[in-house]
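The other protein chains are all here in position, but one chain of the complex has been omitted.
Up next is chain A:
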Amino acid sequence: MRIAITLLLLVIGTVAFHIWSPWWFTPLASNWHAIDTTVDITIWVTGFVFIAVNLFLAFAIYRYRKRPDQPDRKAAYEPENKKLEGWLTIITAAGVAIMLAPGLLVWSEFVRPPQDAAEFEVLGQQWHWTFRFPGEDGRLGKVATQFISEKNPFGIDPRDEAGLDDILVSDNELHLPEGKPLKALLRSKDVLHNFTVPQFRVKMDLVPGLQSFVWFTPTKPGKYEILCEELCGIAHFAMRGKVIVEPEQAFTQWLAGKPTFAQSQQIAAGDPVKGQAHYATCAACHGPNGEGNPSLKAPRLAGMSEWYLKRQIHYFREGIRGASPEDKLGQQMAPMANTLPDQQAVVDVATYLSALPEFTPLTTIHGDTRRGRHYYVTCGACHGQQGEGNFATNSPRLAGQRDWYLKQQLLNFKAGLRGTHQKDSYGHEMLFMARILTDEQAIDDVLAYINSLDGVHE
């Protein structure tokens, strides 16, 4: 009895939950409304079966339960009923066909991208998105894993003329034109990833060693999130990106601001002598040898990776870092970064600093290194087992940095003072990670462990 009523209530409850729950598809932002229609058909068919069969089940239990007032009642004896079984087979097959047919029709569209679809490339790596658009020739250059390097992160074949004008988008913000069919060619450098924008409905894996694709027409201007939906390691959940769908003109403008492959190969090397001259201003706070200064809260710069120094100075200059009024120290640094006259000066300073001699800073933070080591398992995936940093994961060196500075930055990340700026795509990932350190003790523990690292890559 109770179970029959429970089943009835579960059916009613499930239907009510379905109707009134606020958790439903995000508003569609692509051409794939046919997918939503197929989902609707499936919901109607399966919903009908769910209600009908369960109500029948509940009624059968209610009607034919053993009752004390009918001790002698016996069940019926009916081994089979071919006619009924035949009808049930036919009806079920029909229901299945009603769902399958539209599904296959939609799929036949999905597997055949329109001839005029504009191609672009999505390149995944642990745990970052980058993108490549064809240049004026309308063709993407050939790529191969063997060409991938710090200078050529896309692995474009330098001998292929078609690749020289390819436009490279190295951060994880993708702009797309509205209303045009697009074919995303998907490629991975390392492990499986998956390119998903929930509002577009379609998704596809990125597989190392082959190229897959997914096509769609963005129909609604706006900002959407890219999620990696194929488990790709420790930072899988932090592998996010952004898509901004905008009118074609704005898109073209955005694209024009991105370097071509040929341009990316021409950036001049930094000049350490000029860099030393520019550094004179900085030395007041950061110390004559870039060793940092505890009383002024200026971090160590000596021996930090050139790419990281360049990026951070650039961030300060652009207001991407030090933008929050609550980040007082960051706000102090922003105008100082702007005293460098131009981009070349930034490169020169970075080159100079990265070559300054090593030293071991004083330890000021103490904690439980054993617990710290436990936390560091996650950190080490990007920053390296010895805290040496890794360009490939966009992660700076930690070993040898001033511990009070690292603590300040971790607190900033946790408080949303760093990594929240729209353009700070690398900092955004760190935002997820900093939250793993639940309290100040955890920060101290992990820093105590980092203090014990030598920063030498094994």
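Everything below uses one rule, namely that contacts are C-beta pairs under 8 Å (C-beta built on N, C-alpha and C of every residue); 3 or more make two chains touch, one makes a residue touch a chain; residues count from 1.
The definition used in the following text is that contacts and distances are computed from a predicted model.
Unshown chain, UniProt name, "3-isopropylmalate dehydratase large subunit", "General L-amino acid ABC transporter membrane protein", "Cytochrome c oxidase subunit I" or "Ketosynthase chain-length factor"?
"Cytochrome c oxidase subunit I"
With the full complex in mind, choose from A:A76, A:A256, A:A280 or A:L362 the residue touching the hidden chain.
Per the contact definition at the top, the residue touching the missing chain is A:A76.
Give the residue, chosen from A:E161, A:E225, A:E248 or A:E326, that touches the chain omitted from the document.
Going through A:E161, A:E225, A:E248 or A:E326 one by one, A:E225 is the residue touching the chain not shown.
For the full complex, which residue in A:D190, A:D271 or A:E318 touches the chain that was left out?
A:D190
Under the stated touch rule, tell me which residues of chain A contact the chain that is not displayed.
On the chain A side, contact with the omitted chain comes from 1, 3, 6-7, 10, 14, 17, 21-26, 32, 34-35, 38-39, 42, 45-46, 49-50, 53-54, 56-57, 60-61, 64-66, 73-81, 84-85, 88-89, 92-93, 96, 99-100, 102-104, 106-108, 110-111, 125-126, 144-146, 148, 150, 155, 186, 189-192, 194, 196, 198-199, 201-210, 212, 223-225, 227-238, 240, 374-375, 377-378, 381, 390-393, 431-433, 435-439, 442.
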